[in-house]
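One protein chain omitted, others in place.
For chain A:
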Amino acid sequence: MQFMLLFSRQGKLRLQKWYVPLCDKEKKKITRELVQTVLARKPKMCSFLEWRDLKIVYKRYASLYFCCAIEDQDNELITLEIIHRYVELLDKYFGSVCELDIIFNFEKAYFILDEFLLGGEAQETSKKNVLKAIEQADLLQEEAETPRSVLEEIGLT
């Protein structure tokens, strides 16, 4: 996979993950072009798109578009399922996820993505294992946080 973009129906970027090194200008250009092209497509059309020399696979979940760029020899259908599994993971983690969860906790969404895909390839396809890894890290976070936030609440806030 070359990159993954999440954007809203209004064309606002919500998440971007690039697995190939590109400069910022290029990234912005690609994002702009893709968002436009994908949003212009009608709902009944197929989820695949030939774009430059890449294949774009996208799917809409509620108000969010999930959009992946893969190479020509890759399997489009399994990419659709990768998107779906990611949505499942988000759903399980946030508990019926909505766009706002992703806006306000986008770093969490990134953490989950990093546990699921690494370097553009599926790293762990077991839902249980991905969530376990995230929860462990979160747990540590809570532990580390509790004493600090108490202190801070006394001293600072």
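Just so we're on the same page, a residue touches a chain if its C-beta (ideal position, glycine included) is under 8 Å from a C-beta of that chain, and two chains touch if they have at least 3 such contacts; residues count from 1.
One rule holds for everything that comes next: contacts and distances are computed from a predicted model.
Chemist: Quick one: the chain not pictured, UniProt calls it what, "Electron transfer flavoprotein subunit beta", "AP-4 complex subunit epsilon", "GATOR2 complex protein WDR24" or "Protein FMC1 homolog"?
Modeler: Options "Electron transfer flavoprotein subunit beta", "AP-4 complex subunit epsilon", "GATOR2 complex protein WDR24" or "Protein FMC1 homolog" considered; the missing chain's recorded name is "AP-4 complex subunit epsilon".
Chemist: Among A:L49, A:C68 or A:L90, exactly one should touch the missing chain; which is it?
Modeler: A:L49
Chemist: In the full complex, which residues of chain A touch the absent chain?
Modeler: 8-10, 12-19, 21-24, 28, 42, 44-53, 62-63, 75-78, 80-82, 85, 98-100, 103-108, 110-111, 114, 118-119, 121-129, 133, 136-137, 140-142, 144-145, 148-149, 152
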